[in-house]
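Note that this complex is displayed minus one protein chain, with the remaining chains in position.
For subunit A:
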Amino acid sequence: MTSYRLGNAGSVNRGQPLTFTFDGKNYKGFEGDTLASGLLANDQMLMGRSFKYHRPRGPVTAGSSEPNALMTIGTGARSEPNVRATVAELYNGLTAVSQNRWPSLTFDVGAVNGLLSPMLGAGFYYKTFMWPAALWEKLYEPVIRRAAGLGKLAMQADPDRYEKSWAHCDLLVIGSGPTGLMAALAAGRAGARVILVDEGFRLGGSLLSESASIGGVSPADFAAAMIEELEALPNVTLMPRTTVFGWYDDMVFGAVERVQKHVGTPSPDLPMERLWRIAAKRAILATGSEERPLVFGGNDKPGVMTASAVRTYANRYGVAAGGKIAVFTNGGSGYRTAADLVAAGVDVTAIIDARAQSADAVPDNVRVIRNGAVVSTKGRKRLEALIAERSGFQEQIACDALAMAGGWSPIVHLMCQRGAKPVWSDEAQAFLAPDVGAAFIAAGSAAGQDRISACLKDGATKAVALARELGFAAYEMNIPEVEGEYDPAFAPIWYVPGARDKAFVDFQNDVAVSDLGLAQREGFRHIEHTKRYTTAGMATDQGKLGNVATIGIVAGMRGVSPAAIGTTTFRPFYTPVSFGALAGTSRSEHAAPVRTSPLHDWAKKNGATFVEAGLWHRSAWFPREGEKGWRDSVDREVKNVRRNAGLCDVSTLGKIEIFGKGAAEFLNRIYCNNFLKLPVGKARYGLMLREDGMIFDDGTTSRLSETHYVMTTTTAYAAEVMSHLEFASQTFWPELDVRFVSSTDQWAQMSLAGPKARAIISRVVEDDISDAAFPYLAAKPVTLRGGLKARLFRISFSGELAFELAVPAGYGEAVADALMEAGKDEGICAYGVEALNVLRIEKGFITHNEIDGRTTPDDLGYGRMLAMQKADFIGKRQSSRFGLTAADRMQLVGLKPVEVDKEFMAGAHLLKEGATPSMANDQGWVSSVCHSPTLGHVIGLAMLKSGRERYGEKIVVWDGLRGKEVAAAVCPPVFADPDNRKLQE
């Protein structure tokens, strides 16, 4: 193994060596290396295999646009696929493995695809695998997917934490190169709140790779001094390792911070990544520019890189990309790269310049081939030589790396994410940032400036202007002198003619010039169609490197300007963002909050099994020793409530306190039934309609004083009802004096039901609760023995004599304990929502099974509650429409099986006897079903066409889903105590 590490060049920390592995082999690098620079230093140029043809590939870049050097980093649950080795920060013990190869990176069977490449052009699978269609999903697609691909996901749960945060600033500076540093300092010195963000692990951007001298010091030292001053400013926040991936409405930027991606043993006290939303008053895009690759035959050999990447590896990391490096250029960048390499002692074999002449300084003893072109390359797993051609004369030049300089494209992605398209400039021969208004502006080379001195000045000037606009006293900055700058001007050459091998425009997806030609011939001419047909510009790099060349070549094929071709659509995310970061803390049990009742612990110690109902965990039943299943427990609880008494937690029902002189009138308009004359101390059942006449929610509302009511809602609709009341109050009738506050969480509420309920509760309540003093539907504040103030309601959802007792939440468990103790001799039991449901079905009470948004009060047998004589209530006008009063509407009925041992389930449909199941023959459906321990068989509630006229009729309960048919008799929907005698006891 040859070492390609250069003497003492670069800014890696030679005093801090690191060890890491790649494909099981040990390597050494330094602190400050990326995984790619560490591998290159160790003569490991081969880093991956291409997506389609499995061609051997090395890194093309030294940054985030990297298409080739994708690896899986980490092990086990922490393994992360498709990491770009060119940006992955090296740490001690890092484990990397290559992807998309079998059995190994050096010998990959999939490379046979390369031999078949004449058949595998753009769209090949659409054309090849058409028949038989059935084989597509079963055979072709899985095989193609296995052959073509990226890394594999870890199938274990991610062990790390992620979080989200907001940040606010006057000026957001995106990018910390010469432009960004000057901008941040200019605004920072003026006192503006500045956030400086950079995707790199070290701030400084391109300054870390430059070789000029700025203000008499090296660019890296100049950057270090700027950063030191910025760090000392309390109003400036520096955020390295943070990528701004999106620009959203109202100047909100999305960014992801890699907090611990570079740490061998992550701290459990820190998140792995942090997702930021940055609300900025102004922002400067200082993202720099991307060097374009050249498109020539064999341009994908490992060792062919952009010139700026070769420079970065040499100047920043102290790594030579090769022992003998050739340069292929169309501008000054190639010459500067050659000069830097020569200065570092690297052998530069030749500069091949596509232009006939140039004023660029040629390093001593380096041969220049002007008007030249590279038409082919030799070597397989690493470049060995290139074939250069001039005027038909070809020669082979030995080299193990090739620096290609194809011109510069400003990195304008973020500015184009909200609909604006970049603008082609003939002068710059590049797409430039669009004008997106005064709040977000591009500066430096992102704005088309091509020299360091110009970038320093542009960043400072624009930041000063923005700071002044925001009212800060910003002063002009002194721009330091830059010595030894070069002229990066270039003459574009989109496609190098005479290619003897495939010339790639998109490395990651193996899209060659020939594929672009095919797309044009076959009619996929719009650039968006060309992209999708050839896959140019897709996958993890999203064409950061190849898109401009794709557009330039398509323009060349069509004989038009790139301006006429335009770009594809830019969307977030700029670089891939993990799902972990996007989810933040919202995962597993934290994906949604858990609501527990104040009686949760009471239920728990009484042995409850809990059920999730929305966010709530409700006690479902209370199993006892010897019971074989939930039905045993529920049957026992139901029987005990009907015979003795039971205590049920009903705290989850929505509770809304309503105050104000206008409250009575307001409720009268909210409910379809009368509420105006509800006396103080009384509860009333009410139905709330939607404006279309359908029932919205139901519940009881009690009048505690002239101007104070407490409303209960169903558990599921508590939030909706609250919003509904607020909407009606604030937009329909703002003149009514009424206010609301939700008190669901403030009260523990329990229902004590059963013939012995009064005997039990009177041992806990001081007040007289005899039937005379506290009749059915009484609702009053009471005092418990010991002095606790409570609310008592004589309401029932079981058909039994029942009381609901509400106490401040913190006292819930103690009061429930007291009631259980007081009822011990009476045989009290705890019962859950399952028994509650059986009790209400037996009694024919409705829930949202029946109130499903399609039912009117009359459908459910509550037609008499509609107080049409009222001047107004929500839903009044639509309630009288013919469709809502039609005689053949579905109406609530009861169902009993004809043979008592037969069962049916909710969701089944109803058919006349002998009718074939069809939409036309559908008579209705079953809404609620339970086994009734009171009757000893299954009972159901159902919606049936003209149901109330059909009591006694035999009907078929057809359950197509479960393949069952049961004969049932239609009956009234009240199975227990139809005369309500028990309620009045």
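Everything that follows uses one rule, which is that contacts are C-beta pairs under 8 Å (C-beta built on N, C-alpha and C of every residue); 3 or more make two chains touch, one makes a residue touch a chain; residues count from 1.
FYI, contacts and distances are computed from a predicted model.
Chemist: Which one, "Carbohydrate ABC transporter membrane protein 2 (CUT1 family)", "Aldehyde dehydrogenase (NAD+)", "Imidazole glycerol phosphate synthase subunit HisH" or "Sarcosine oxidase subunit delta", is the UniProt name for the chain you do not see?
Modeler: Hidden chain identified via UniProt as "Sarcosine oxidase subunit delta".
Chemist: Among the options A:F732, A:Y776 or A:W925, which residue touches the chain absent from this view?
Modeler: The missing chain is touched by A:F732.
Chemist: Which of these touches the unseen chain: A:Q878, A:N921 or A:S946?
Modeler: Spelled out, the listed residue whose C-beta touches the missing chain is A:Q878.
Chemist: Using the touch definition up top, pick the residue from A:L150, A:A212, A:L233 or A:A279 that touches the left-out chain.
Modeler: A:A279
Chemist: Would you write out the residues of subunit A that touch the absent chain, in ascending order?
Modeler: Contact residues on subunit A toward the absent chain are 166, 248-250, 252, 277, 279, 691-692, 723, 726-727, 730-732, 734, 871-872, 876-878, 881.
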